[in-house]
Each structure stands twice: as structure tokens, then as C-alpha cells.
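One structure coming up, written as C-alpha cells, with questions to follow.
Here the complex is missing a single protein chain, while all its other protein chains stay put.
Then we have chain A:
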């Protein structure tokens, strides 16, 4: 009881501070299924009209379902590439003594801190040269490459917490280095891996700049660019409630993933496995 009373002021403060956000989200939800008189905040009629993008091509840019599938492919492949590469390279950086290891470590940190946008022209030219401009594969590769430093760094942190003696004990027990990694080390960094998987999926899901610049066509568009199109294209009649509905549709998977995996996501900040 006492501890509840003591946290009451904190809860009150947090409530007040987050109230504007909550109100905005609430209105997004309400507006997406209602219509209001011009200039009024109070909705006057209930309608599914703003969700028409689900069955009509309202933009002339193709179906929202294609964009959704593209987004899943984009975010999923990015996450898969980032995880597979981080898992192996972070192990090498954490455990193996190879030439120029320090150089790689420093490089990873610098790349992690590097603003993406400064690279965009160079990447654009390279993709065009490779013939990967305006393709999903091209954006996936770029996105994965840019996410990698973070992934490697996080996974290295997890590997570093696995005691060296555990691996040595495994080797003494007769297991090969690969088997030691697979059977003894991997289970211990698994929480980090799940967190990284979700994290990079979400990062891919919300990526906007890269698809916008590198895949502007409608074939490879993802939900973020699909959504932005409502604002960017002057020829379309502005329908803010439609925009809000698409936004909700876009955010839904993110909310679901957070709800389902919030515990695992916390791991990435805690670092390391316990028990």
C-alpha cells in the first residue's frame, strides 16, 4: 500500500505529460471511423468510408495489400539478414583474435554513429550502377547494411557476457568449436537474438527515407511511402481522415508486436542472459 501511495505523484505527472499523445491517438482512431461537420471536433456520423483504401485503389498507386506484402518482405528480410550476419560476426569480434580486430570494432562504432542521409546520393548511384534501383532487393540490402553496425554491437554485448570458461569447458568435453557455439553459447545469447530480430523488423517496418529515395516507383513501394503519397501528391484531393485510417493500418502490426514481445525487447537494453 505504502509504495503505491508514494508512486502516486509520479503516476500523476506521467499521466499529465502523456495526455496530449493519448488524446491525439484517440482522435486518430475516432476520426478514422466517423465524419464531422467542417470546423467541429465532435463527430456527427459513423462511417467506414475512410477505410475504403482497403478495397479500392484510391491513389492510383496500386493496392494497399501489395504495399503491405512488400513491407513484410522488406522488414522480414532486413531482420533476417541483420540477425544472421550479426550473430556470426559479433561472435568473431567478441571471441576470436584475428588481424585488424580493433580496426573492425572501431569501424562498427563509427558506422553506427554515421547519419544515413549523408550516404544517400552515393548509395543511389551505386544502386543505379548495379541495376538495383527501384527494386525491393536493393532497398533491403541497403537497409540491412545500415542496420548491421547496431546489430553487431548489440550481439557482441551479449556474447561478451558469456563466460570464456564455458566455451573452454565445452572444448575440454570434446566438442568442436562449432558445436560449442551452437549448443553452449547460442542458447545464452538467444534473448538478445530475439530482441534484435524484433527490433530490426520494426526498424524496417518504419523505414521511410530509403524506400522513398531508392524505390520511388509503385511496384516496390512499402506502406510508409504509400502513406506519404497522400500528403506529397498535390493532385489528390486531401482527405485527412483517410490519411489517419491508413496511418492506423500501418501502425497496427507495430502495436501488436510491441504488445506481444515487450518483455523480449527490454532485453536489448538489459544486455545478457540470466539463469
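Just so it is clear, a residue touches a chain if its C-beta (ideal position, glycine included) is under 8 Å from a C-beta of that chain, and two chains touch if they have at least 3 such contacts; residues count from 1.
To be clear about the criterion, contacts and distances are computed from a predicted model.
Novice: Not counting the visible chains, the remaining one has a UniProt entry; which protein name from "ABC transporter ATP-binding protein", "Cytochrome c", "Co-chaperone protein HscB homolog" or "Tetrathionate reductase subunit B" does it give?
Specialist: The missing chain's protein name, per its UniProt entry, is "ABC transporter ATP-binding protein".
Novice: Looking beyond the chains shown, say which of A:69, A:84, A:125 or A:166 touches the absent one.
Specialist: Of the candidates A:69, A:84, A:125 or A:166, A:166 is in touch with the missing chain.
Novice: Please pick, from A:60, A:107, A:187 or A:216, the residue that touches the omitted chain in the full complex.
Specialist: Among A:60, A:107, A:187 or A:216, only A:187 touches the chain that is not shown.
Novice: Applying the definition given at the start, please give the residues of chain A touching the unseen chain.
Specialist: Output for chain A: 163, 165-166, 168-176, 179, 183-184, 187-188, 273, 275.
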